[in-house]
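Note that one protein chain of the assembly has been removed; the remaining protein chains are unaltered in position.
Then we have subunit A:
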Amino acid sequence: MIREFSSADVLFIMSAARWTLILSAIAFLGGAIGGLSIALARTSHGKWLRRIAAWFIQVFQGTPLLMQLFLVYFGLAVVGLPINPLLAAAVALTLHASAYLGEIWRGAIEAVPSGQTEAATALALSYPDRMRHVVLPQALRIATAPTVGFLVQLIKGTSLASIIGFTELTRAGQIVNNATFKPFLVFGTVAAIYFILCWPLSLLARHMETRMRRAITR
């Protein structure tokens, strides 16, 4: 039975967008914690720490996000945990975000001139104090624009969670389309909502990038 595409469907899709946002937020926050750990490990003096972090980044940047999602989703079932699409998507996207943010922030940390670390070291500041007060605040300024850029990628990446049956924006669109068979209308609406979420962030990233460039050339 094919029914009409109604305002109830639009509401259904829009309320599913909430899950897209929640999933993005979890993955971004988790990825921020994971990414900071990865970035610090990558820039540390410990050889093994550096190696493990590099390996982690390579694995997660070198495999499709969809495979990571499948591995976590079906992997959870194998180890006897209940199959929970939100949990699986959150874990997979967090790992994915950790790898990418880790790499972005490693670059930002390394872009802070080595003289800064040397001066802080010569002032007898401990490693945590050097990082917290001297290196990371400067790295943050360098990393902000690419980080926001990655957040846009991450929001769009959550659409893959639809494949393991998590009802976020894209999955809601599929459900409505299956009932109404108005693909252009339905997926047009879905795409428009993604655009409304992502476009301001893209603008923000570009704005920050130009401001950053001006700060450097000053």
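By definition in this document, a contact is a pair of C-beta atoms (placed from the backbone, for glycine too) under 8 Å apart; a residue touches a chain by one contact, two chains touch by 3 or more; residues count from 1.
We take it that contacts and distances are computed from a predicted model.
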item	value
The complex's invisible chain, by UniProt name, from "Amino acid ABC transporter ATP-binding protein", "Cytochrome bd menaquinol oxidase subunit II", "Ferrous iron transport protein B" or "Alpha-D-ribose 1-methylphosphonate 5-phosphate C-P lyase"	"Amino acid ABC transporter ATP-binding protein"
Which of A:Leu11, A:Ile33, A:Met67 or A:Leu123 contacts the chain that the document leaves out	A:Leu123
Contact partner of the left-out chain, one of A:Gln138, A:Ser159 or A:Ser202	A:Gln138
Positions on subunit A contacted by the hidden chain, ascending	113, 115-116, 118-126, 129, 133-134, 137-138, 141, 218
